[in-house]
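Excluded from the complex is one protein chain; the other protein chains are retained at their positions.
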Amino acid sequence: MPEDKIAVYFCHCGSNIAGKVDVEKVTAWAAEQPNVVVSREYKYMCSDPGQDLIKEDIQKLGVNRVVVAACSPTMHEPTFRKAASDAGLNPYLLQMANVREHCSWVTEDKDEATEKAKRILNAQIHRLPFNEALDPIEVPVNPAVMVVGGGIAGIEAALKLSATGKKVYLVEKQPSIGGHMAMFDKTFPTLDCAACILTPKMSAAGKDPNIELLAYSEVEEVDGYVGNFKVKVRKKARYVNTDTCTGCAACLEACVVRKVPSEFDQGLGKRTAIYIPFPQAVPLRATIDAEKCLTLKGKKCKQPCTTACGPQAIDFEQQDEVLDFEVGAIIMATGFELWDPTPETRYSYGQLDNVITSLEFERISNASGPTGGHIVLKNGEAPKSVAILHCVGSRDENYQEHCSRVCCMYSLKFSHLIKEHLPETEVYELYIDMRAYGKGYEEFYKRLMDEGVHFVRGRAAEVSSVALSPEEEGRLVVKVEDTLLGIVRRIPADMVILSSGLAPAKDAKSVAQTFGFGCSANGFYLERHPKLEPVSTVTDGIFIAGCCQYPKDIPDTVAQAGAAAAGALALVDNPTVKVEPTVSYIDPEKCCGCHICVSVCPHTAIQYNEEKGVAEVITAACKGCGVCVAACGSNVPQQAGYLDDQIFAEIEGAMAL
Amino acid sequence: MTDKFKFAMYWAGSCGGCEISVLETGTKILDVDANFDVVFWPAAADFKYKDVEAYDDGFIDLCLFNGCVRNSENEYIAKLLRQKSKVLVAFGSCATTGGIPGLANLASAQEIKDLVYRDNPSLDNPDGVYPQEHYAVPEGELDLPHMYDTVKTLAQTVDVDYFMPGCPPESHQIAGVLDVVITALKGEGPLPAKGATIGVAPKTCCDECKRVKEEKKISSFRRIWEFLPDPEKCLLEQGVICMGPATQAGCGARCTSVGMPCRGCYGAPEGVIDQGAKMLSTVASIVDAPTPEEIAEIAASVPDPVGTFYRFGLADSLLRRAKV
Amino acid sequence: MRYLYYPGCSAEATGKGYDASARALMEKLGVSLVELDDWNCCGATSYFSVRELDSFAIAARNLAIAQQMGDDELCVICNACYTTLAKANRYMAEDPKVFAAVQGALGAVGRTYDGNVKVRHIMDILINDIGLEEFEKHVTRRLTGLKVAPYYGCQFSRPMGAFDDVQMPTTMDRLFEATGADVITDFDAKTDCCGGMMMLTREDAALRLCHELLVAARQGGADVIVAACPLCEINLEAYQPRVNKFFGTDFDIPVMYFTQLAGLALGVDPKQLAIDKQVVSCASVLAAIPA
Partner (left out) sequence: MSDQFEPRLIGFLCRWCSYNGADLAGTARLKYPPNMVPIKTNCSGRIDPTHILKAFKEGADGVLIAGCHPGDCHYINGNYRTAGRYPLMEKLLEQMGLEHGRVRLEWVSAAEGEKFQHVVTEFTEQIRALGPLGWGEQFHDESAESEEATKEAVPV
């Protein structure tokens, strides 16, 4: 073994570190430490000249261990390891000491920050002699990609990937793809018809030979790792043979159960028990709602649907199928849910008629919706006054603290649609702040002001039915403090639209768990890095796009879907991928075959070899948690990069000062 | 004195089982006699400390030291024997890792004396008499060794050449070690590297245990008087805390073969620096329940973790003793 | 069942009917209310804004006496007393500084309080301890057909919401449904403010609030409004003529303490419930109830 020659590099990070830590002092101190042959400081270690320092010392001074005291390894460990590698040093002989996120940024006092930086650095100086050269493990990559969620984000990502010739599995839990966008009437600020721009993409996805559409299906289990995911998908029984069904809708005409609230119409319209959610559905296939169908409920029915169905596609015996897929990457595009305003009782949603959610208004204003696009009240009359309440369930500590980003704009769109359909109708927008941040948005806002919409700055206090004046008689009254006028106003309205915020899907947490990543505090999927890796997750090979990550408008969703597709492609377009070598290994000479590691491995990556009587790690399946190392009674499994001796040395180094 | 090699054996803080174990080697003891002169062995022959003090340094070729260092007398003799011996072996669990007496490190010497001479419910000591280290009688002054607060292993006291664990070391292992030493002393073979653990087998006790081992998921802990364990199945899988996975092999798994769980007397396996912590980790890791709260509750139900996991190793553990 | 009982200042003045009816109602239900010894004003809602620590100490003195009397619960009828006393408890529990300061103040008068007396609204006791099932068993005169507007006021469930929904309380609705009354369950103004003490300082503002409440009650077709707080009750009832004068209306809606109306349903003598002391005549209500 050649002697250990450690080089220490202390990064100023401009003033991010040097503003709090006495860099000169720590660097001078480090130079005196055992095995340290060179200790340098530099303004920006991540810059090319900074990296060159490392390379030169490796080549000229024969440095064989490196510690870079700088930012979090999450940020620049790959950068510096690459530099070391370029200079001929095994990258795993380089460690980072996180003196920015864990020290200079979180410590008030300069002396204290300097002392803490020394302790953090010393832990790594002590650790390095125990580091071993490691080689990344190369595993083959399956070129197929699975996209979960068939809204605009999922469709866009699938189409992009398909265009590169990759096989794509598009999983959608509803009977049709399309997601929320398919329910919208117009889109802000350009007022394109949502269906006009979405349906071509839906049908392209449906016809694409590279895209296998798995509608009415849900992912049940995900196993494997980057490049090699194994996914179990439950294809729910439609009770209709999708190969023979032509989507002619004759069965819908025939069905005797006619008053099922339509999910697609937000319950405002009705559908039959055998149904196609909307005319442009993709795939255009009928589905039987097992909870409503008389036959499937075991009740008597003459089954007119079977008679009506020419191709004999109805199959009451159909069962759920569980299918296995192998893919190299996964894109999550599972969308959002509209926040249910029922708990906000002061707005009387569900208590007073004509208090509706934004999504309900989308359906009302939609020409293919339950009112044929006529903006009408429950009694069929046109409203003379409409109040649109912003930030319902958004920017509210009681419910969701976040801003849902799209509500201001879709509310403006509603105002426009109302003014367009009913020019005489008064429209009130009750807002906290108007957020018109996108391209063409501010202009759209201005246009609406010119169209005569009343903008009232104030969060609505209450929606009531108590009439204090003849004008209010028989109408809804919105109470609000107009913070620009400084008065409390009572605004009579015939219709109140609650611009509900966007909420994470109710099952977001459990879905994230299934796929092995997490959720942010607000419940949306957690990206790997908020700025630099907004479409990646902590699990390599799993990407996120659209509103499952955070509320966003359609342009941003589409852009993110493209980014996620590019991320997935950058992975699956390679024959192999390198995975971290921090995996466990078992010395068969030492293993006694007690099965403890086999029992605790979360990824069943350890198997017992009956013949040899020892446990064996399946390297490709090991994800490097190290649970087996801690669990083994005799420390036989060892985890590369996290050896006990390395951890002990870090403890000693940290405690030595 | 003959020109045979010189043999010593000493009994410090321990029960004496190690001495019996040497005798249990059977006819092998004749080899000792054939090759060695016994120059100090209080349990077997009448030598005095002053005899040992009179020997030249390094006079003794092989010294088997059993027992922990519990008091000033133990320490004095340990140092004396180190000085007089060429090869000093920490013999048995107590000398190697503190053994059962090491559990006294949960208390101070005073607390132990209080319990024994004051608080013991079956005690009749109305005058509260405690043993005195110095006591004057008409014939002169009587002295007792000073009892320490902390039980130490032999290696914590003096430099040790080899470690031979076991409570007691198994006779067949003793016989094997004697063969190696005799061969080496005769110049016919090498001695093991200094500091080695000798008289053991590779891997852990589980390796020698004949019980069938499968995946381990424990939902409750049991003790063997609570049920009839399946004689073929791994005891740990049946919820019995068996130290096998964290214990060096060498004993031949005698305990588990008769339905008793391993108690860990052969000490930590190679590569483990703290047997108790390691076994604690093992046991807690295989607790299986649907929620972390339930897992925590089951794991915490292990009674007396120190007594269970450090039955032989407390004095040699990372923390060595309870906080004073 | 027995509860230590804190009547509060209003009970000796405008709120006599609440006190009398609460005692009578509970007696009918077999519950004895034992009045707290030497109780003092809770400090009411406004004192907090003036001298916070003093107001906690004043409230805590009552709780200290309760503790001394060996009770760990204190029954309160007035919404304001309820919130004030509970607030003192909460601040003492959450802030060691407040706890220490209050202890110091109590110590000066030879008292001590550990923070363990739970403040219970009488409605909480009715619903959760006695229970609607038991209550219904005692109903002898069903209020069938009587349109009741349940008015909770601000401090019944806000801010704590200890025993009912913060925004949309329903306990009073359920209590009167158990009497067979026709409860206006969608009474829109059930938690709106009555104007409170503003009636004395900004009468116009307070009257506006009362007016809205009365409109809401009339719109719902209320025969009677029931209240759970002496201040709400007096504002809604005694100020009806002022409201009428200001807004040109003709309100003459009986307003009762909910304990009075519940007492009637249980067959308690109206005199014992002090119904004759109400400002707006309750004759119409009494007439509507079968004997």
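Note that the chains take the letters A, B and C in the order they are written out, and that residue 1 is the start of every chain.
What we mean here is this: a contact is a pair of C-beta atoms (placed from the backbone, for glycine too) under 8 Å apart; a residue touches a chain by one contact, two chains touch by 3 or more.
What you see is a predicted model, and the numbers here were worked out from it, not measured in a lab.
A.B. asks: If I'm reading the header right, one chain is hidden. Which shown chains does it touch across the whole complex?
C.D. replies: Missing chain, whole complex, touching shown chains: A, B.
A.B. asks: For the chain left off this view, which of A:F316, A:Y585 or A:F648 is in contact with it?
C.D. replies: Of the listed residues, the one touching the omitted chain is A:F648.
A.B. asks: Please identify which residue in A:R65, A:R81 or A:R100 touches the non-displayed chain.
C.D. replies: Spelled out, the listed residue whose C-beta touches the missing chain is A:R100.
A.B. asks: Of the residues B:L106, B:A196, B:I224 or B:M260, I need the one that contacts the missing chain.
C.D. replies: B:L106
A.B. asks: Of A:E3, A:E108 or A:D450, which sits in contact with the chain we cannot see?
C.D. replies: Hidden-chain contact among the options goes to A:E108.
A.B. asks: Touching the absent chain: which residues on subunit A qualify?
C.D. replies: Output for subunit A: 72-74, 98, 100-103, 105-109, 111-113, 115-116, 119-120, 123, 509, 512-513, 516-521, 526, 538-539, 582, 600, 602-603, 623-627, 629-631, 639, 642, 644, 647-648, 650-652, 654-656.
A.B. asks: Which positions on subunit B touch the chain that was left off?
C.D. replies: These residues of subunit B touch the chain that is not shown: 49-50, 53, 71-73, 75-77, 79, 106, 133, 143-146, 148-150, 272-274, 276-278, 280-281, 283-285, 287, 291-293, 295-300, 302, 304-306, 309, 317-324.
Quick note on the criterion: only the chains that are shown with their structure count from here on.
A.B. asks: If you average the CA atoms of subunit A and of subunit C, how far apart do the two points sit, in angstrom?
C.D. replies: 49
A.B. asks: At what distance in angstrom does the C-alpha mean of subunit C lie from that of subunit B?
C.D. replies: Computed value for the inter-centroid distance: 75 Å.
A.B. asks: Between subunit A and subunit B, tell me the centre distance in angstrom, where each centre is the average of that chain's C-alpha atoms.
C.D. replies: About 57 Å separates the centre of subunit A from that of subunit B.
A.B. asks: Considering only the defined contacts, which subunit A positions touch subunit C in the complex?
C.D. replies: For this pair, the touching residues of subunit A are 344-346, 348, 351, 464-468.
A.B. asks: Quick check: in the complex, which residue numbers of subunit C touch subunit A?
C.D. replies: Result: residues 165, 167-168, 186, 188-189, 211-212, 215-216, 219 of subunit C touch subunit A.
A.B. asks: List the residues on subunit A that touch subunit B in their complex, please.
C.D. replies: The touching residues are 589-596, 598-600, 627, 630-636.
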